[in-house]
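The complex is shown incomplete by one protein chain, all other protein chains being positioned as in the whole.
This part shows subunit A:
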Amino acid sequence: MSSRDPDVDKRRLVGVHPERVTNVSSTDFPGHYPDEDHSWDLAKFNKTLQVRVQRLSNRSIEFDLVGVDASIANAYRRVMIAEVPTVCIEHVYVWNNTSVIVDEVLAQRIGLVPLNIDPSLVSMKENANDQATDRNTLVFLLKLACERNPHAPKGSTDPDQLYINHELRSSHLVWKPAGEQAEVFAHNPPAPTNPNIVLAKLRPGQVIDMELHAVKGVGKDHAKFSPVATASYRLLPHIKIKKPIPRHLAEKFQSCFSPGVIKIDPKTKAVSVDERNVRKDTVSREVLRYPEFVDCVELSRVRDFFIFNVESEGPYVPERILLEANAVLRDKIARIRKAAIALRDGQDEDVAMANNS
């Protein structure tokens, strides 16, 4: 069934009413409806599953995931936020810092700077205390001294003219290759994705001298490792007009929805829903406030139609984030499966062992 179908299966709809939502839970489980088979069937699933990329920019992607349960969509969302790895600065060694920002605050700010390092080229430390090697750590140097500008125009109050190096920016991070790194990263030298992040402000005589160690990590450990700015989904709105809207109320009806959602025929003033633009609606329920529209319209959302919006902030191009999340998810499944098989094969011992402990 396509999303454009005006009469979507009632079971797929979550009702949106003035003061409550109805029909919230999914019911596609075996035994829920008598004489209906809802057991898992991959062929059936593949038939209903649709994944469509809708919009793609250099920073974000919007795609539809149709025909899956909320638990699957949510698993992808959670993995994109918290378990797709990136490389961030984790250790900061301060040799000198005479700026007004204290060491720990500055270190925290530096940690949050997104780096352009492809995480697949770096291995993760098994343990936080593991020895740093050229495979798991990248080193940056951060050195800046602020001076007075001898050629500053007289009477100027603009710090850009008065001082040299008065702003410590992310572009001041200098990558120091170690071991094989110079070769591995030759095509894309490690640096912050945005060179213009102001990390600290300096005045003449103030100096910053630090060594920064970047490691690979995941968002569940620290939010700085999250590869996305947002990764969210919402359900596709569904609007059903139950009886014709009077001509003189057509415009008022249209203004109850987001722009583009409701079409008015210029000649007949007949009101209809633009099926291609329903996704733009916010389901604000404004239309339900007016007595003249009572029983005219039914608002709902399609339970298995997820509109994902993912904004990349870091090394991944936006279209790659779902693929990385997919790989992480499949890896998790494979590991649990392996452990479950081990449990089945060596069943008696393991079960007994667990019961004793």
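Keep in mind that, in the parts below, a residue touches a chain if its C-beta (ideal position, glycine included) is under 8 Å from a C-beta of that chain, and two chains touch if they have at least 3 such contacts; residues count from 1.
Keep in mind that, in the parts below, contacts and distances are computed from a predicted model.
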- The chain not rendered here carries, per UniProt and among "Proteasome subunit beta", "AAA+ ATPase domain-containing protein", "EF-hand domain-containing protein" or "DNA-directed RNA polymerases I and III subunit RPAC2", the name "DNA-directed RNA polymerases I and III subunit RPAC2"
- Item | Sole residue of A:46, A:131 or A:157 that reaches the chain not shown, by the stated touch rule | A:46
- Considering the whole complex, which of A:16, A:65, A:106 or A:144 touches the chain not shown? A:65
- Message: Need a quick check: the contact residues on subunit A for the chain that isn't drawn.
- Response: 29-31, 38-40, 42, 45-46, 49-60, 63, 65, 68-69, 71-72, 74-76, 78-79, 82-83, 126, 194, 220, 319, 322-323, 326, 329-330, 332-337, 339-344, 347, 350-351, 353-355, 357
